[in-house]
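To start, I am sharing the structure in question, which I have written as structure tokens.
Shown here: the complex without one of its protein chains, the others still in place.
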Amino acid sequence: MVSPRAVAADVLVVGGGMAGAIAALAAREAGARVVLARRAPGATALSSGAIGVAPDPLALPGEPLRAAREPLEAARRLARLRPDHPYAVLGERLGALPEALAFAARVLAPLLAPPLERPRFLATPFGTAVPAALCQRSQAAGDLLAVDGALVVAGLRGHLGLDAALAAAGLERYRARGGPRAFAVEVDPGLGEVGLFRPHELARALEPPGAAEALGRAIRAALPAGAGAALVPPVLGLRPEARVPERVAAAAGIPVAELLADVPSVPGVRLQAALEAALAAAGVEVVQGALQGAGPGKPAMVGADEITAPRWVLATGRFVGGGVVRRGTLREPVLGLPVQAAEGREAGVDLAARPAASLTGAARSGPQPLLSAGLRVDALLRPLDGRGRPAADGLFAAGAVLGGHEQASDGTGLGVAILTGYLAGRAAARPGGGE
Amino acid sequence: MATRAGALSYLAWRALVAHPLRRLFRRRGTGLERFRAAYVAEGLGPTTPEDRAIGEAASACVACGLCELGCELAVAAPAVRALGLHAAFRLYSRSVAELPLATSALAACAGCDGCDALCPTGVPISRIVRHLRAKVLGEGAAPAQGDRG
Partner (left out) sequence: MDYDVIILGGGANGTGTARDCAMRGLRVLLLEKADFGVGASGNSSGMIHGGIRYMLSDRHVTALACRDSGYIQRIAPHLLFRIPFLMPFTTRAAGATLRDRAAWYATEVYVGTYDLFQPLKRGKPSTRLSADELYRLEPGLRPGLRGAVTLDEWGIDAFRLCALNALSARAHGAELRTWTAAREILAEGGRVRGVRFRDALTGEEGEARAPVVFNATGAWSPALARRSGAAVPMRPGKGVHLTLDRRYSNYGVILSAVDGRQMFVMPHESESIVGTTDDDYYGDPDDLEATNDEVEYLVEGAASLLPGVRNARITRAWCGLRTTIYAYGPNEDALSREHQLHDGAAYGRAGLLSLVGGKLASYRAQAEEATDRIVALLGRAPVPCRTHEEPLPGGDEVPDPAALARAHPVAAPVAARLVYRHGGRAREILRLLEEDPRLGLVLCRDEGILAAEVVHCVRHEQVRRLQDLRRRCRLAVGACAGLDCARVAAQLAARELGWSPEQVRAELADLLDAGWRERRPILDGAQLVQEELVRGAHAAAGAPW
């Protein structure tokens, strides 16, 4: 038995997804010594890799894309409609959103494109456009408002994951709202029989010298006159340093972008890799393993390390990340905090013990208390106990472990992670925490 | 009514005469032996506590596919690779009767354990694969590399 290695830090961040990494990087930038404990890749690696902040809840169905509000204004509108949402709970601190987004874009600069004043409209395989406040460089050229000319959806021969004709037909519908013309073409990526490839295998196959260039040349050969940009399936390399998107675009002679993806998502994996690279570059110590501990100021065990830090940021995610679990009742497993926040009137201390059927609505697409369950926090992101008081000194929470929002039903997942991670990290960096 | 009376008296005859005679003369072996003879050859063997523990551990899989990032299955035929090793344990620990069909996929596992650290829900993938390999290829078949038991 190896005796534990004692590690002292100012801030312990629990969770290595977007919220945890941004919290750690923000605290580090504020001068704190930061240790991040992570169990495994979680929901960030499984995301589309683009960052929605808030779809504007008041946008009219047919309104021009150019009429889209800036992300902060859309988030404020959402907060007014959904009082349980973290954006609403933060109150005036929601105003830090542009600053938080800029911070994320800066620390993840090699991967992310700089934010614009407006959201970018990125295409999905169904030919719908989703607003994103931040996205990867490999996705930015597909912004419907940035395409100069026609948008060409290039399906890869042999790859069933994208039906280019369907996506192009869907995107054509946005012309009335200021989107580009859309065409479908099919190109041969020159990789042999790719029909049975999974997305990550395809992504890896495009990394070696020559492979990305061959795809780019194939796209160039297939381009119709007037093409302004090409959209391809989200398979442009697993490792950001392989620079597959840039190489494909150079060979194609026009901007090339990836469509948004579902699971398993190559851009999501790249985003997770970029977070890890940023943590290493910033000097955040990352320890791997499940955490056992009693809270800030008390030693916590992670693998063979014993970490003591006066301030903690809990960024453990929701169900995928393991920050909230349900075995008959809802539980926060790290510190046993009460799970009492959710969208809808079911929120409260009784939430945890209610049956699944009464925490869900019959309409799938509506807000679901069960799927949005998590911690209740105050405006300083301090988790609250059953009586509404901060549960522990020096404890903050960020990301999906906060209740009251759900990526699927409100599209705010990574936006909440970035904003609350940024605020919690900065608060935790200050001795005494909070104000 | 007549048929019902007939049915019941027939059952009474079975209970008092035919069944005791059958028990006396027509039985070979124990009940367990007869049961095993009837079903095990069809792949319908009992579920051991170890099997069940493996099944419960595998139940945490949410089919996200992240484990495939750490799995090369380099030597596998394309069709086996297309199914994926993580599919192997999802599919195969569900229908034990079809386990022998999984031989090629399980044999393709290099035993590198790269998958375990990638699983967001903590499924002990390499342990499950080793268990299934041992079941289908025999106990000694677990790869030495990375096999910490």
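By letter and in written order, the chains are A and B; residue numbering begins at 1 in each of them.
Operating definition for what follows: a residue touches a chain if its C-beta (ideal position, glycine included) is under 8 Å from a C-beta of that chain, and two chains touch if they have at least 3 such contacts.
The model shown is predicted, which means the values in this text are computed figures rather than measured ones.
Q: Which one touches the absent chain: A:Pro57, A:Pro98 or A:Gly161?
A: Checking the options A:Pro57, A:Pro98 or A:Gly161, the one contacting the hidden chain is A:Gly161.
Q: Tell me, which residues in chain B touch the chain that this view leaves out?
A: With respect to the unshown chain, the touching residues of chain B are 1, 3-4, 6-8, 10-11, 14-15, 19, 22, 30-32, 34-35, 38-39, 42-49, 52, 55-56, 58-65, 77-80, 82-84, 86-88, 90-98, 101-102, 104-105, 121.
Q: Since one chain has been left out of the picture, which residues of chain A touch it in the full complex?
A: Counting only chain A, the missing chain is touched by 43, 46-48, 124-128, 130, 158-161, 163, 165-166, 169-170, 173, 193, 195-196, 260-263, 265, 318-320, 325-328, 355-358, 360, 362, 364-365, 370-371, 406-409, 411, 413.
One rule holds for everything that comes next: only the chains that are shown with their structure count from here on.
Q: Chain A to chain B: how many Å between their CA centres?
A: Here chain A and chain B have centroids separated by 38 Å.
Q: Once bound in the complex, which stretches of chain A touch chain B?
A: Chain A residues touching chain B: 39-43, 45-46, 193, 196, 198, 200, 238, 263-264, 269, 288, 320-322.
Q: Would you tell me which residues of chain B are touching chain A in their complex?
A: For this pair, the touching residues of chain B are 62, 64-66, 68-69, 78-79, 81-82, 84, 117-122.
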